[in-house]
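What follows is one structure encoded as structure tokens, with my remarks underneath.
A protein chain is absent from this complex, but the other protein chains hold their places.
A and B are the chain letters, set down in written order, and residue numbers restart from 1 in every chain.
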Amino acid sequence: MNQFVTLLVGGLFLGAIYSLVALGFVTVFKATHVINFAQGSVLLLGAYVIARLHESLGFWPAVAVGLLAAAACSVLIDVVLIRRIRRADLGTLAILTLGVDILLATELSRRIGTDVLNIGAPWGNHVTELFGIRVATSRVVAGCVAAVLVAGFWAAFKFTDWGIAMRSAAEDGETASLMGIRLNRVAAAAWALAGALAAVGGLFLTSFPAAGVTGGVGVLALACIPAVVLGGFDSPGGAVIGGLIIGVVSVLTAGYQEELSFLGRGLGGVAPFAVMLLVLLIRPSGLFGTRELTRV
Amino acid sequence: MVEVAVTAPAVLDVHDLRVSYAGAVQALRGVSLSVPEGSVVAVLGNNGAGKSTLLRALSGTLPAQNGAVTGGTIAFAGREQPRDAAAIARGGLVQVPEGRRVFSNLTVEENLRAGGLAAPDKAARAEARAWVDELFPILRERATQRAGLLSGGEQQMLAIGRALMASPKVLLLDEPSLGLAPKIVERVGEVIREINDRGVTVVLVEQNAAMALSVADHAVVLEVGEVALQGTADELAESEAVKERYLGVPRATSTAERVESHAQPLEVEALSVRFGGLAALSDVSFTVEPGSLHALIGPNGAGKSTCLNVLSGVYEATAGSVRYGGRELTKLRPHRIAALGVARTFQNIALSPRVSVLDNLLVARHRLMRSGFLADGLRLPAARRERAEHEARVREIAELLGLTELERPVGTLSYGTRKRVELARALCAEPELLLLDEPVAGMVRDESAAMAEAITRSRAELGISVLLVEHDMTFVMGMADRVTVLDFGKRIADGTPAEVQRDAEVLRAYLGGAA
């Protein structure tokens, strides 16, 4: 029982980080109808910048620079590559971002090589005790940050002019532009936000209990794809729930690997995708996705 | 070019505007239009005349449809207009798009806020908000509801309110009456007046000429991308040219020599159809004489299609009767009605696109074939003979309708030709009475002429009765023996084309109160 609770809590915290990255994914999809596979390498970029700079600048300034770099990179992808072919079909745009991802991830992992770069977070390997369960402090921080960001995100989406513009543009771009909403700005803002969220995700995914920034970190964002699909591509709430589910599932399958060994070892990596497929069999547009989306 | 009598300076000046789509199709061929400040200008015309294209050019949304301005200028408030849709809206030229297009997942309140994003400042927003509340109290009540849950009329109000939130100098309205009930259309007209009274210039694109002419000061009529007529609304409503365009010219000499026919009379008596509380048809009566071409016309939403659907058994009548040669049709299922020799076509084409014209037509004769499909498939001699007979008949009918390339897959034919194939298919079932639902909808002029020719010839040669449902009055005037006019579900006129055209009620319905 104790093990189960420990795993569950660990999974929820991990899932909170996935949620952030998935949220960025959904934001971009809603605003520009692009399935942004470059999210992974942007995540790596953010983490890389923080890891490289924290010694010279200090941790918090490094985080600020990392977020900015990831946001800028993300906006650049939109402005330079996506904007001119905005009306291209879903597949073309997705493959374009996949190409960007490969380029950026290759370059970054070449720079990182086999190194393990410390992210330099002040919470180091501290451990917090919550109701008798010991959890890495970085994960607790991640959970709180995720909760604040998700709540802030929701409020911004719901109440600010920016949020209204974003949702209008997502629903009917042409009409939104007739209402004076500048679609290119909305798109750029969405991409910037996705980049920054990816960097935050990267920061926590490379903090303890992970070792630090390695070339393979970009691949971690892959775990967010089942989260996004599971939640429904265009639902921010779905992304958050999807992220939590994927976090819990991957930690539980790893923790019960011995008991589940009849299914084969190394299940942790496969389980999120298996869960995703199961959900899609029952609800083809994800848990919270809009139905039309399946017809796209 | 007729100059509009301009009293105020023009706030919007379009000069020699040319627009093409996909670099080829010329949608506007040199349109000039001057909109005086504080006026309401109506842009009229049939489908494909270029009304929406003109609006798209004004609001900067042509690129989304792969269209581009290829010549001419648009000046707004004395300056050349920017290209970008958002910049245009922020400049004070705001469009209410066709089909309303409210943001259905946003609440009413949020929709209004979205409109307010283009307002110049906070004060303007607040002022606009107060005005919208005053104009549309219903929106205030529904503020927290999702816009998608509103009724069509409420959505139209919201779309207009949303545009007003941007404090526009000029409001562009694209078909605001489309698909709305008469009461609501009336209300929309009033709203346009009220908006105009506050000093907002309005450009109104409408198919419903009656509604448009009743609110507009000036009007232009577009025809195949050019300005065909313009003047004050009153002048146009009175002009013979507009009457002709909207009401058509009856045949000078009635060719209504009775065709030899074995059809029976179709008698519709006191027919009523209600959907929930809404009366779609009330107390409609008319008779289709054997061998005649009878037209059932009326503006959009008049109840024409509903009537046709009752006749063919798709809808159930609430009250009244429909008799075909003594048989009561209202209780019969569609296939039973078809078996009596009553065939119909549909507004949308329902043919197999990959199959040849000939095979599409042969399918329709299965009802008449004696040998089963097995015998046919085995190519037994009797079946072969029978098939040859049917094929000969099909070719005859096809020739009658001017269809020549029978081996081509239907999908490769032009739209107009496909519509004639559909007509041919209906005729191949050898009906006595043919029900035609908007046979020329969406056609260009040559195509609709070919269709008119096909209908006239097939009636004369095959000796059938035809009931033709159409909203384009000009199309039926030249060919119908008798016309029944519906408006808002009621019969407002019935008689020969010439009689109907002089009818005051009809003039009102089609051209508005001015007539």
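Here is the rule we go by: a residue touches a chain if its C-beta (ideal position, glycine included) is under 8 Å from a C-beta of that chain, and two chains touch if they have at least 3 such contacts.
Just so it is clear, contacts and distances are computed from a predicted model.
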item: Chain excluded from display, named as in UniProt, from "NADH-quinone oxidoreductase subunit K", "ABC transmembrane type-1 domain-containing protein", "ABC transporter substrate-binding protein" or "Fe-only nitrogenase subunit beta"; value: "ABC transporter substrate-binding protein"
item: Neighbouring displayed chains - absent chain, whole complex; value: A
item: Among A:T175, A:S235 or A:S250, residue touching the chain not depicted; value: A:S250
item: Touching residue (missing chain; options A:G24, A:G46, A:G66 or A:G215); value: A:G215
item: Residues from chain A at the interface with the omitted partner, ascending; value: 3, 6-7, 10-11, 14, 109-110, 113-116, 118, 121, 124-125, 127, 134-136, 205-212, 214-217, 219-220, 222, 250-258, 261, 265-266, 268-269
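The criterion applied here is as follows: only the chains that are shown with their structure count from here on.
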item: Chain centre separation (chain A, chain B; CA means) in Å; value: 49
item: Chain B-facing residues of chain A, complex; value: 87, 161, 164-165, 167-168, 171-172, 174-183
item: Chain B to chain A touching residues, read off their complex; value: 59-61, 64, 84-87, 89-90, 94-95, 97, 101, 103-106, 110-111, 113-115, 117-118, 162-163, 166
